[in-house]
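In this view, the complex is presented without one of its protein chains, the others remaining in place.
Residue numbering begins at 1 within each chain, and the chains themselves are lettered A, B, C, D and E in the order written.
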Amino acid sequence: MKEEVFYGRGMKKIKSDCPEVYDAITKLNDVVYNGKVLDYKIQKLIAIGIVTSKCDESATEKQMRSAMKELGVTPDEITDVLRVVLLLSGMPSFTKGMRILEDIVK
Amino acid sequence: MKEEVFYGRGMKKIKSDCPEVYDAITKLNDVVYNGKVLDYKIQKLIAIGIVTSKCDESATEKQMRSAMKELGVTPDEITDVLRVVLLLSGMPSFTKGMRILEDIVK
Amino acid sequence: MKEEVFYGRGMKKIKSDCPEVYDAITKLNDVVYNGKVLDYKIQKLIAIGIVTSKCDESATEKQMRSAMKELGVTPDEITDVLRVVLLLSGMPSFTKGMRILEDIVK
Amino acid sequence: MKEEVFYGRGMKKIKSDCPEVYDAITKLNDVVYNGKVLDYKIQKLIAIGIVTSKCDESATEKQMRSAMKELGVTPDEITDVLRVVLLLSGMPSFTKGMRILEDIVK
Amino acid sequence: MKEEVFYGRGMKKIKSDCPEVYDAITKLNDVVYNGKVLDYKIQKLIAIGIVTSKCDESATEKQMRSAMKELGVTPDEITDVLRVVLLLSGMPSFTKGMRILEDIVK
Partner (left out) sequence: MKEEVFYGRGMKKIKSDCPEVYDAITKLNDVVYNGKVLDYKIQKLIAIGIVTSKCDESATEKQMRSAMKELGVTPDEITDVLRVVLLLSGMPSFTKGMRILEDIVK
């Protein structure tokens, strides 16, 4: 996870107030995104699928932006993720994801 | 989606009782899993991430089994998906996913 | 809500241990299912849609059984509810609902 | 589903970029809302119950507006739906639904 | 629950339009927050944990504000609640909770 996502406002407060929580999150984040076999980009696509399925708007926007900026993930790739969201989590999650994507790329 | 997943008990009933719903699902399923850029295997990994995040045991088991059987997805690949689940959806989803995976591979 | 649903095991314990909670739930239940304009049967169909969307198996089964027994709701009516679940909450909720329905009616 | 709901911003993008996904959704939507026994209005009330239970504000507003505009669903009918949401999904979903309804009708 | 939380806009409408629903909610609220053994403050901390886990922004803000105002709950106490949210519901719920807390206390 890059700065834009990781150092959101909530995280800055954690870093100063609870440095031990911040360290544990940093360690977990590193371990999660250094999988044995899947590369980081595929894991980011999975992350987009998960947060979009939860209808969490701000997390979805953050994950999409960071995936595009850090890893060059394209809108077409994100749309293919959202297809899976449509089948498994239904229309409201899907259209919300498409709208967020549209707002980012326009 | 292959037979094992697609023709679960619920779907057989739909096919006989509401063939037009069955047709619409089949069409949607085909369209979802024929993305523009991402291949089917990556979409299946995304699917595993989404259903595991929902703590839906039977759907998680089905998606894992079908991914391994149809596409040769390995336990290590699924574990890398579950790492993302751990970070984004927390311990209970993650340990449930690991336990289901363990029951499948043992 | 009829006895079968309302007097599940959890509720019996509440009735004996925390009668004031039991009374508050009974009052709420009465008020909820005595709407101004919608009849009880339509509200039960809405209830089935909500619990099936949550992938909550035991609650889904209870609501379906009680709707069929108390109010003569038919499998076809429940299937029409599940169609909405399919569109708004995705395939896993829908197939789970269809499977539970199949187990009840067979 | 009428234009207002169906042709939200996300859907326009889907129609131009992924017409095959758009077609599959249109087909699914038609099939879902042409049930065997329940009429469209009851299915819309079920839809309102489901999206309100998910705490999805934008989807809840869309479903309520479209139900009122297309089908003449009244605020009292929606309030009776929200009663079921209160019992099955708790206070936060219920008060959010009441607030959205209030903003629409005022 | 104090006025600020309880008399949100949605609740005012309920009080005037459906007084019997309002009464049932008031009764339930009283019974819930007068537990046998746990004091009100601990129950409020539990409430913050639950609504933050659901990624429900407005409910989270309401619960935090009311806990701080009514019961003198401190930001450090809320942060300790959010630690549990981090472990059990993942990063997006946690960072959202931290951001809401930051906006309240600044």
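One rule holds for everything that comes next: a contact is a pair of C-beta atoms (placed from the backbone, for glycine too) under 8 Å apart; a residue touches a chain by one contact, two chains touch by 3 or more.
Being a predicted model, the structure only gives us computed values, none of them experimental.
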Partners of the unshown chain among those that are drawn: A, B, C, D, E
Chain C residues touching the omitted chain (full complex): 8-11, 13-14, 17-18, 21, 25, 51, 54-56, 58-59
Chain A, residues in touch with the chain not shown (by the definition above): 18, 20-21, 23-25, 27-28, 30-32, 36
Chain E, residues in touch with the chain not shown (by the definition above): 28-29, 31-33, 35-38, 42-43, 45-47, 49-51, 53-54, 74, 76-77, 79-81, 83-89
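In this section, only the chains that are shown with their structure count from here on.
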Comparison of A-B and B-C by number of C-beta pairs in contact, larger one: A-B
Chain closest to the assembly centre - both centres taken as Cα means: D
Over-half contact-pair match to A-D, picked out of the listed pairs B-D, A-C or D-E: D-E
Centre-to-centre distance between chain E and chain C (centres being mean Cα positions), rounded to whole Å: 27
Length of the line joining the C-alpha centres of chain B and chain E, rounded to whole Å: 35
Junction residues of chain A, two or more chains touched: 51, 54-55, 79, 83, 86-89, 91-92
